[in-house]
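Missing here is one protein chain; the remaining ones are kept as they sit in the complex.
The block that comes next holds chain A.
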Amino acid sequence: MSNDHDGTTRPDDAPFVVELSGVHKEFGDAKALDGVDLRIRAGEAVAVMGPSGCGKSTLLNMVAGLDRPSSGTVRVQGQDLGGLNENGLALFRRRNVGMIFQFFNLIDDLPALDNVALAAQLTGTTARQARRRALELLDELGVAHRKDVYPAALSGGERQRVAVARALMNRPALLLADEPTGALDSRSGEQVMDLLIDLNQIGQTLLIVTHDPNLATRCASRLVEVADGKVARERMLEASS
């Protein structure tokens, strides 16, 4: 049994959601990843830290199926991403992965509700069903009252909550967060951290890339430090919240 970030226990035999084995990634002559091995079990919250340019965002892109390794294998939910074409990767992301970004990446021309519903509608869910589920999520995240507001009129924290709701829309096995508090003021950042902790507490697997030690220690149960494209160190974290 292992400790989770909040002190609860997680079975050691929980299935692996993410399995990276000998992953290399080169951009021309530059090595972004240099033989990375990483495994994340279901329900785990893992933070990846490291200096700028160390390869942590590239690592996240590999797991999300946004980029392909030069060599090595990336398996998510038991699926080898190397065997998927662009279409297959899109379907994989749709079914298995939710992503939140530093700059939210909401569509400016759609109100909060439709931004969230969009992810489900791409799978063929009807507009009515998608909006109902989106409203539930916005409600759970405390921004239901802002459902008809367009991104330009939302605060940073509200935008990130809407982005989280969108990421959770298709009930992904894995939630990926790239500097989720990087563009937020401290109060909004705290709120987003609480939200991630809550999600992990109800079993959501998290992979967070961040520069912020506070975010890593508060939200993650394990810290992976990356340097020069390699996993330099891994350690379990004590719960701090």
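Note that in this section a contact is a pair of C-beta atoms (placed from the backbone, for glycine too) under 8 Å apart; a residue touches a chain by one contact, two chains touch by 3 or more; residues count from 1.
In this section, contacts and distances are computed from a predicted model.
K.L.:
Choose one: "ABC transporter permease", "Chemotaxis protein CheA", "Rieske-type oxygenase" or "TusA-related sulfurtransferase/rhodanese-related sulfurtransferase". The correct choice is the protein name in UniProt for the chain not shown.
P.N.:
"ABC transporter permease"
K.L.:
Out of A:Arg41, A:Arg75 or A:Arg93, point to the residue that touches the absent chain in the complete complex.
P.N.:
Counting the whole complex, the residue in contact with the absent chain is A:Arg93.
K.L.:
Given that one chain is not shown, which residue among A:Gln121, A:Gln201 or A:Thr217 touches it?
P.N.:
Candidates A:Gln121, A:Gln201 or A:Thr217; residue touching the omitted chain: A:Gln121.
K.L.:
Which of these, A:Gln77, A:Asn170, A:Gln191 or A:Thr205, touches the one chain of the complex that we don't see?
P.N.:
A:Asn170
K.L.:
What residues on chain A make contact with the chain left out of this view?
P.N.:
Missing-chain contacts on chain A: residues 57-58, 61, 64, 66-67, 86-87, 90-91, 93-95, 98-99, 101, 103, 105-111, 114, 117-119, 121-124, 126-128, 131, 150-152, 159, 166-167, 170, 178.
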